[in-house]
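Quick one: structure below, then a few questions.
Missing here: one protein chain of the complex. Every other protein chain is in place.
Note that the chains take the letters A, B and C in the order they are written out, and that residue 1 is the start of every chain.
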Amino acid sequence: MKKILALVTVFALLTLCFCAAAAFAADDAAAAEDEEEAPVYGPLGFVYNEVSFGILDEAEPVMEAIGEADDLFVSASCAYQGDDYIYYYDGLELTVNEIDGVSYVTGITLVDDMIETPQGVAIGMDIEEALALMAEIEDEALTMEENRGVYSFQYGPALLMIQANEDGEITAIQYTAVTEED
Amino acid sequence: MLFTSYRFIAFLALLFLVYYLIPKRFQWLLLLAADVLFYACAGWKGLVFLCVTVLVSWLAGMLMGRSFKEQKSFLKSPEGKALPREERKVWKKKRESYRKFVLTLALLADLGILAALKYTNFFISNVNSLFSAELAGVDWVLPMGISFYTFQTVSYLIDVYWEKVEAENNLLRVALFTSFFPLLVQGPISRFGDLKETLYAEHSFDFKGFSFGMQRILWGYFKKLVVADRLLPAVKALCGAPDQYNGAFALIGALFYAAELYADFTGGIDITIGVAQVLGIEVKENFIRPYFSRNIAEYWRRWHISMGTWFKDYVFFPMSAAPRLMKLSKKIRTRWDGFGRKMPVYLSTLVTWFLTGLWHGAAWNFVVWGLLNAVIILIAEEFKPLSTRFREKFPRLTGSFGYRVFEILRTFLIMCSLRMLDCYRNVPVSFKAFGSVFTAGKWREAFSGALLELGLSVWDYRIAGLGVLLMFLVSVLQERHGSVRELLWKKPALPYVVFPVLALLVLCFGAYGVGYDASQFIYNQF
Amino acid sequence: MTTKQKIKTWLPLCLCLVLLAAAVWFLGRLTQPKYMSGVLEGAMTAEYYEEKTPHDVIFIGDCEVYENFSPVTMWREAGITSYIRGTAQQLIWQSYYLLEDAFRYESPKIVVYNVQAMKYSEPQSEAYNRMALDGMRLSVSKLGAVRASMTEDEDAISYLIPLLRYHSRWQELTQEDWTYLFRRDKVTVAGYLMRADVKPMKRLPSVPILKDPDIGEACWEYLGKIQALCEKHGARLILIKSSSIWPHWYDEWEEQISAYAAEHGLDYINFLPLQDEIGIDFTTDTYDAGLHLNLYGAEKASAYFARLLADAYGLEDHRGDSAIAADWEEKCAQYDALLDAQLRELEEYGYLKSWTLGNDRP
Partner (left out) sequence: MDEILEILEELNLDADVSSCDTLVDDGILSSLDLVTIIAELSDRFDITIPAREIRNENFNSAAAMFEMVERLLDE
C-alpha cells in the first residue's frame, strides 16, 4: 500500500512538470508568429525595366531580370581582398560585391536624367521638389540628414544619397549599402 | 577578462612573479589587489555591488561573532553560572534570536541584490504573460560572477551562525574570501572553513606545487581551446535550429553539447584550481569524472560538487529538519505512515532542485530542468528496494563489467536529454527535440556529410575527437590511479616531455585567435 | 636548497622552455604565409632589409606608388637611387612607422608620400595589417605600427609570436611553405611590383557621392609627424597624388591637401593634370583599366619624375659612383629578366599566370 501511494505522488509531480511546461509553451509559441518577409531596404527600393530590387538583394536574379549589361568595369582592391563589379546599363550603373561566395547588389547609381526613382526623383530636378516627394514616405524608420548639399536617406542597411549643387539642382542620385564608417 | 585572453595570461604571469617576490606577509594583500584589478576589468559598476556584499557579510559576521563571544564569556562568568537553568535558557534564546535577526537581514541584503539584478526581468515577463500587463523590462548589467560570490558569502554567514566557523573581523580578509578572482568566473563555491587555512597563510615557493599548478592550468586550456571551443560552432548550429536539426541531429547535438560543456566547464575549473595551486591555495575539486557515475544521485555527487553540497547544506537539510515540517509529517503519518515519513524528503528535494534550476538562469527551462532532476532522483529512490532485490537475484549479472557500463551509459544518456533543456533554452522546443530523436529519424542524412555544414571541417572533428579521447584516457587513469600528475612526477623526465608537447598541441590546435572568436565560458553567463 | 639541487630542478625546466620557445618560433615561421605566389604584396616589406646601397629617395604609400613608379627607370633616366616602401592599402600611420624604420638604416634626401590613403582615418582590415607589418623587423617602430593599425579583434602579441595568429594554417600548408621556410625570393625590384600586361580603360563609373569630404583628424596628425620626422633626419618631404584615376580623387581632398601643403611649406605634385605632359595614355599604360599604371605607364611617370627631381631638387647622378652603379646594374638585370619572363607568359597564356591569382579575369 505504501509503495503505491509513493508512486502515485511521484507521477503526480511528473505530470505537474509537464503541464507547467505546456502552459508556458503556449505563450512562447504565440510570440513566434512569422512576419511576412519585408524587404530589408523598405521604401528605398528601385525599379528598372519593370524589375523592382534594392540594396543587398542577390545580384544574379536581378541582373537576369533587367537584361544584358552594356559593359563591365572591375575595380579590384589591392592584393585581391575583394573586387567591386560595376555593370553599365542604359542610364544606370549597378555595383555588385561577392560576400562568402554569393554576389549581392551593393550600389545603384543613376547616370542621367532619363530615369527616376520610384518616388519620382531624377537628376536635374530641383532639390526642394525632390525633398517634398521623399517626405510623402511616412515611415519613421527612414531617417534623413544633410551635409553640405548631400541629402542622405537611410532605412536599415540601405542608404539613398541625393547631391545638389549651389543653385539647388540635383547632380547625382545613388543607393549604397551602409558600411561601418558611414 | 576572459580566461582565454592574452591579457589574463599576462595578468597571471605578473601575479605569480610578484607573489613570490614580495615579503610573504603581504601575499594575501597582493591577492586582494589582484581581485580588484581583475574585477575592475569587467566593469566598475559591478564592483559597487561586490563591495556592498562584502561590507554586509563582514558586518553581519562580526556582529554574530561578538554575540557568540559575549554569550560564552557570560555563561562562564560567575553570575552566568549562578542563573537557574530556566533563565539561562531564556537568556540564550534572546541571544539566539538576535543573531537570527542579524543573519536574516544580511541574507536579505545579499540575496536581495542577486534576485533584483538577475530575476527582475524574469519576474516582469511572467507577470506580463500571466496578467497580460505591459510592464517594461529592465536592462541591468549582471555583475560578473554575482551568482557565485553571493552564494559563497551566504555560506560564510550561515556557517558563522551555525558556529561551524569562526567569524572573521578583518574586513580585507572577508573581501579577499568573497572576491578571490579565480573563483569569480565560474566557482567552485568554496567554504570559508576550507579556504581559510591556505588563503591567508604565507606561502614560500614550492617547485612541485608550482609545476602541478601550471600543469593543471595547461590541461584546462587544452580542454577549453582544443575541444570545447572547437565544438562550439557545431553545438550552436545544432541547438540554434531545432526544427531543421531534429531527429538524429538532436541526439548528436546533445552528445556534442555534453562533450563541449564538460570540456568547457571542467577546463575552466582546472584553470581555477591550477591558478590557486600555484599560489599555494587549496580549492576543493568541483568535478570527479561525473560521466562515470552509475546513477543520477551519484552523478550529482560528482558534477559541480560545490553547488550540489551548497544546496544540500543550506537548503535541503535545514528544510527537511525544520520543526514545522516535522510536525506536519507526524500529522500525515497518523493516516499514511509511509508517505508521512517520506514527505519531508520529497518536498525539500523538490524545493532544492527548483532553486538549483532557478539559480542556473532566470528562465523556465532551467526550472523545469531542476524539477525533472528532482523527479528522477526521487523515482530512483523509490525503486531502490526494487533494484536491491534485483541485484540480489542476479548478482553475477549486476556485478559484471558489462552491467556497470550499461549503468554508466544509462546515466549519461539521461543527463544528456535533461541537458537539452539547457541547450535549446526553451521548454516545448526541448521536449519536441527529445521526442524527435525517436520519431524523426534522419540517421542516414546525419552521417552523409550534413555535419560538415555546421562550421566544422573534417579536421575539426578529428581534432575534437582525439581531444575527447585523450580526456577519456586521462579520466580512466585518474579513476584507477588518482592524480595523473603524481604518476608523471615519479619519472623525472616524463613531465618535461609531456607538458611541452601538450603546450604545442594547445598552441597549434587550439580554436583561438582572429580565426575563431574567443567564446565565453558557458558558465559565466550566470 | 644547495646550489647543486637548485641546478638540478631549474636547469631541466629552463632547457625545456628554451626548446619550447624554439618550437613555437619554428612553427610560426612554417605556418606564416610566404606570399611567394598568387598574392605577392605580403612579401614586399621584408625585402627592404636586403638592400645593399643607400637610396636618395624613399617612396612610402599604397599600390599607387609601388605600381606607378619604377626605381630602375629613375636610375636609368637620371642616376637617382630610390626605393619604394609600399604595401597594399598602406594607411598613413603605417607609412609613418615604415619611414621611421627606414631612417634607422639610412638617411635619404627626399621622401615621397602619396596622399591617396588619407581617405582612411581608422584601421581597415586585419589582412592588410598583416601583409604590411609581418615583414617588418622587430623594433620600436614595428610595435608602434601594430598598435596604431590593429582592428578591435587583433592582439599585438600575435604579431610578435606569429604562431598565435597562423596556427590554424597547418591544414593549408603547401610545398611553398616548406621551400620558403628560411629564405624568400624577391617579388619586387627596389620595391616596384612589375605588371607588364595591358587592359585598356574604357569607361569609368560615375563618381560616387562623398558623404563626408573632410579628411580625418588622425590623418592630419600623422602627416605632421611624417613632416617632423623628415626634418629631424634632414630629408625633404614631397607630397604627391599618383597617376591612378580610379578610385576617384575628389576636388574637396585636393583643396585640403594643397591648403595644408601651402600652409606647412611642403611641395605637392598632383600627377593627374600632368597626364598629357608625361604622355600617359590609358588605353595602353594600365593593366586594370585605370586603377594602376602598368610597366609602360610606370616608366613614363618615373622618367618624368626623375628629371623633375634631378632639376628641381639637384639630386646627384650616382651612375659615376662604381659601388652604387654595380648594385643598380644588378637591379637592371633583374628588371629586364622579370620583364622578359612576364612578356613570355603573356604570349603563352595571354595573361600573367604566375603573377596573379592564376585565373584570367574578364
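Keep in mind that, in the parts below, contacts are C-beta pairs under 8 Å (C-beta built on N, C-alpha and C of every residue); 3 or more make two chains touch, one makes a residue touch a chain.
All values reported here derive from a predicted model rather than from experimental measurement.
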item: Omitted chain's touching partners, listed by label; value: B
item: Option touching the unshown chain, where B:Ser320, B:Asn365, B:Ser436 or B:Ser475 are the choices; value: B:Ser320
item: Candidate in contact with the missing chain, chosen from B:Trp162, B:Phe205 or B:Phe447; value: B:Trp162
item: Candidate in contact with the missing chain, chosen from B:Glu381, B:Asp422 or B:Asp460; value: B:Glu381
item: Touching residues on subunit B - with respect to the absent chain; value: 89, 161-164, 297, 301, 312-313, 316-318, 320-323, 326, 329-330, 341, 344-345, 348-349, 381, 388
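As a convention for this text, only the chains that are shown with their structure count from here on.
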item: Inter-chain centre distance, subunit B versus subunit C - centres from mean C-alpha coordinates, in Å; value: 54
item: Centre-to-centre distance between subunit B and subunit A (centres being mean Cα positions), rounded to whole Å; value: 45
item: Touching residues on subunit C, where the partner in the complex is subunit B; value: 9, 12-13, 15-16, 19-20, 23-24, 27, 126, 153-155, 157-158, 163-165, 167-168, 170-171
item: Complex interface listing, subunit C residues touching subunit A; value: 38-39, 41-42, 62-63, 88-89, 122, 125, 127-128, 131, 202-213, 246-247, 288-289, 291, 357, 361-362
item: Contacting residues of subunit A [partner subunit C, same complex]; value: 71-81, 86, 88, 93, 95, 107, 109, 111, 147-148, 150, 152, 161, 163, 172, 174, 176, 181-182
